[in-house]
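Heads up, one of the protein chains got dropped from this complex, but the rest are sitting where they should.
First chain written, first letter: the chains are A, B and C, and each begins at residue 1.
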Amino acid sequence: MQERVYHSYPDLLLDAEGEDLADLRTEEMLINMGPQHPSTHGVLRLVLRTDGELVLEAVPHIGYLHRCAEKIGENLAPYQFIPITDRLDYLAAMNNNYAFSMAVEQLCGIEVPERGRYVRVIMSELNRIASHLVSFGSYALDLGAFTPFLYGFREREYILDLFESACGARLTYSYITIGGPALDLPEGFLENLQQFLDYFEPKIDEYNQLLSYNHIFVRRTAGVGVISPEDAIAWGLTGPCLRGSGVRWDLRKCMPYDIYDRFEFEIPVGVPGGSDGIPRAVVVGDSWCRYFVRIAEMKQSARILRQCLEQIPDGPVRAKVPRVLKLPSKEVYFEAENPRGQLGFLVVGDGSPIPRRVKIRGPSFCNLSIASQICRNVLVADIAAIIGSIDVVMGEVDR
Amino acid sequence: MLSIGLVHYLTLSTLLLCCGLYVMTIKRNAIGILIGAELVINAAAVNFVVFSRYGAGSADGQVAALFVIVLAAAEAAMAIAIFVNYYRVLATIDADAGDMLKG
Amino acid sequence: MSTPDSCDRRVFQAEDRATRAVRGFTLLGAIFVLVCAILAFGATRVSGVAGLLAGLLAAGAGGLAGASLLIALAVRFREPLGRLLARVAFPIFMVAVVATVFFAWVPALLYEEVDRLAGSVSTASGEPRQMPLGVAEIRSYLLGSCGVGSAWVATLVASLLWLLQFGLVRDLITVTGIVVFVSLVAMFGIWWERKVAGRIQSRLGPMRVGGWHGWAQSLADGLKLLQKEDIFLSGADRPLFYLAPYVAFVPALSLFSVLPFSAAWVCRDLEIGLIFILALLALGVLGVLLAGWSSNNKWSLLGSMREACQMISYEIPLGFSLLVPVMSVGSLRLTTLGEVQANGFTSWVAFASPFTLAAAVIFFIGTLASCKRAPFDLPEAESELVAGYHTEYSGFRWALFFFAEYAEMFAVGALATILFFGAWYSPLPAAWGAAWERGPIWQRALHGILFSGPLWLIGKSLFFVYLQMWLRWTLPRVRLDQVMFACVQVLLPLALMVLAGNSFWQLWVLPQSGLARLANLVCAVLGALVLVAMLAIIVYARVNRRRLVGSLVVEHLPGA
Partner (left out) sequence: MSEAAMFYVFAAVAAGGAVGCVIAVSIVRMALCLLATLGAVALLYFLLGADFLGAIQLIVYAGGTLVVIVFGIMLTSQGSAARFLPRRGEVVAGLLVSAGLLAGLTAIMLRTEWPQAGAASEASVLHLGSRLLSTYLVPFELASVVLLAVMVGAAYLARPLAGRRTGSGHEG
């Protein structure tokens, strides 16, 4: 198993020692995949060195969506920076708000009321599902299956409706802010959420039947873009990319923050094929595992949401936070488990209302870093499969 | 000139033959040479069919042309296999580059 | 008066443009009227060929004048006209479809009449008539033996029939019919694909253009594409770039020239029709290859290379699977291949033996690959190769590739129907309808609907087109090496085995009629079960579509 770590076609290309096995080397081409390309999920640019259909090397070029988020953070009060965090990983804006708010709260020592904490968890788990639904749908699209994309968006639409009822926005919410959510949940939100969960959970099995266990899908993703656990850790991968490699690491479980220690849930990880109905061709750490971890995480998120529905107390949602928040002269680094991995905020205060430094650790950025290594000696079609399984959001990579 | 006879077809096939010959002589791209050979072979096939139509009036010429097509396909397959090997050794398909045997 | 805001200004500009258009077209019409008058005057003065030419030109100018004036009128009264059209467009469209179907029969009837006439014996001289017949002769025949009352009608019909004696005229009519049919099929196919996709994806698909379920969407798209800029790239190989869409489209169109719609409805019934169709299918690939190469775009090049690899490989199992019915029937002529399946469901070639059934499946998979349909749509894989070979094409040239694709989809569906699934015959045995075939016109029409006729072929071909769409919107795309693997290591040995098995069947099993009959029945029942299962799925999904989507989403999304 170890000998087919980075390349899925040893007999086509290179063997384990990296010796050249290609039977006919034709003239090489340099191809720009992106920044405008359907399967680079935004403005990622990959420069591919190909020999026919074979990609010998893929070099990611980033920065097309750079908006100086960190620099902006040094010039705005934390409240004002919340809308900027929305635009990092724009598919999981709630989680970004959450992580930044937590960082600032830790810096200033703000205690959020119980109900507020539950609302935040509800929102971030819902957004995790929404984000994974997009990932599921667009991954199917990358592999040429159009229909799951629409199904994913159909379900996500309902989550967006819930968000809209809570905060009026459908993509960039700025709902969770420093000291708790900006508003209490609207009337009927929890009932709607219950209804949604009842509707949504059976759908996950449908996705599995439609796509996850589809023979072609498995053949396209299993054994493609394999990342060993050692490499995953060495390259600083987090989130489903790390868990897909079989590393049982989830901040919500391993270093529980906020109230995550109150919920029962599992950390889905990539497992070798052949067991529990996992297709036989699956190798730990391949694209299929990364994909399937997301599907399994949606189930776990739904589980957390159900527990939230049972536990959520009444009361205020927001802590009393001064209008002008003076940041003490110390620094706090806080990481939260986002849909794409660990989103970290380093906030350095100097006694003024404006932070001296805001550093963002974007999980997509770190996850993308391994792309050039696993996109070596694969077919062009696999590039789409690999990049899609890493599931980057360029807003977060470029910041 | 309105009634088409043997001579018309033969003129055409002669032209094809000479063009093919010329292509085979001057092209340095090995695949170009193959293309010339195909032209020559096709000229021969045309002649077979024409003679069968205007000459004997039997299907024999057509059978011969059929064999010609089959053999041309075989020749092309062989030639391309050779070119692939040639390319692998010399990293070009310039026919002039293959002069290692001249000592 | 207040200054108009930007929205109003846009309206004003549109008004201005319309006024200018009215004025321009009126002027154009006036000029054409003038030209027409001058030419007509000249035609009356000059005799001989020049006069004839002038007369023809005058007629042309008159037509152009009429068209210009009509356009001017239409633009002038566009608002009431638009309102009227929105109300009556769909009925008009339906009437037009029915009329087209009806009038498609008329030339066929007329051909028959002409042939009968030519074969009959002259009443005057008692000798066989000589082709071509004179108008007067036909007219007298019509007046005499056909019982046409009015002399005026007889003259009109006679001049029509006179024209129809000539092969060239018939071919012109047939070719026009084919072109119209292919365009209709392509436009319908594109609209249908979008509707099918919409339904599969729990949405509606096009709903706006034309009123009823967006029926005019393809028409509107076509008009839009015609208006678009014909983009040409500076680095492209100009002649090849311009040529490629035609190289792709012409073979797809030519397919229909040998494709029989029924035993009588065929433009050219070639003895080697099947091989000819195979050749044309192979030629269509060249257009794709040229398009990809000449675009000077690496994505396009990759797409076209994929197409070439795929097509070359899949042609082999495709050809082998075609040999199976050829072996069973013993002919390469498509009408002969179709006619052996007249006796109902069990006589269909696909159900003759297990091997023919397998051949039908192999053929269908092969056609998926040769039509670049999912899961074999690698040449235009949009998530990998942007748009593959047609990345750099725009406007009409781009539309030609689509026309070619949908025409080919229909053609291979028709081919599958002709070779394996009963051609233009209904599942009912022909013996039941034999009496109606020679009856009065209504019985003949009913026979055409119930037992055999182009409608059956078109219907069954559309079913295969639907199957292709179903697969496309369900399955992910396979990878290039898997495509090759599936062909060389799975389909090809399978096809060879099927071929060998079928010859074994022909030699050893077929003479033992009991065994053959049993296998035939089993296969037919199997096929019927598959069909019933498919229909059941469709009906189930249709009936339960709200439940399949979920109550929540039904409330949320309109019309899901």
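Points to keep in mind about this one:
Note that in this section a contact is a pair of C-beta atoms (placed from the backbone, for glycine too) under 8 Å apart; a residue touches a chain by one contact, two chains touch by 3 or more.
Predicted model only: the values in this text are computed from it and were never measured.
Considering the whole complex, the residue from C:Cys309, C:Val349 or C:Cys371 that touches the absent chain is C:Cys309. Here one chain is not drawn; of C:Thr26, C:Ser183 or C:Asn296, the residue touching it is C:Asn296.
Listed by residue number, the positions of chain C touching the unshown chain are 237, 240, 270-272, 275-276, 278-280, 282-283, 285-286, 289-290, 293, 296, 301, 305, 308-309, 311-312, 315, 332.
In the full complex, the hidden chain is touched by chain B at residues 1-12, 14-23, 25-29, 31-32, 34-36, 38-39, 42, 45-46, 49-50, 52-60, 62-63, 65-67, 69-74, 76-78, 80-85, 87-88, 93-94.
Convention: only the chains that are shown with their structure count from here on.
Seen from the Cα centre of chain A, the chain whose own Cα centre is farthest off is B.
Centre-to-centre separation of chain B and chain C, using mean CA positions: 38 Å. One simple way to say how far apart two chains are is to compare their mean CA positions; for chain A and chain C this gives 47 Å. Per-chain CA centroids place chain A at a distance of 60 Å from chain B. Contact residues of chain A toward chain C in the complex are 9, 12, 29, 31, 37-39, 52-53, 140-147, 150-151, 154-155, 157-158, 161, 195-196, 199, 203, 210-211, 214, 216-217, 219-220, 379-384.
Listed in rising order, the residues of chain C touching chain A in the complex are 197, 200-203, 298-299, 302, 305-306, 374-375, 377-378, 381-386, 472-482, 549-553, 556-557, 560.
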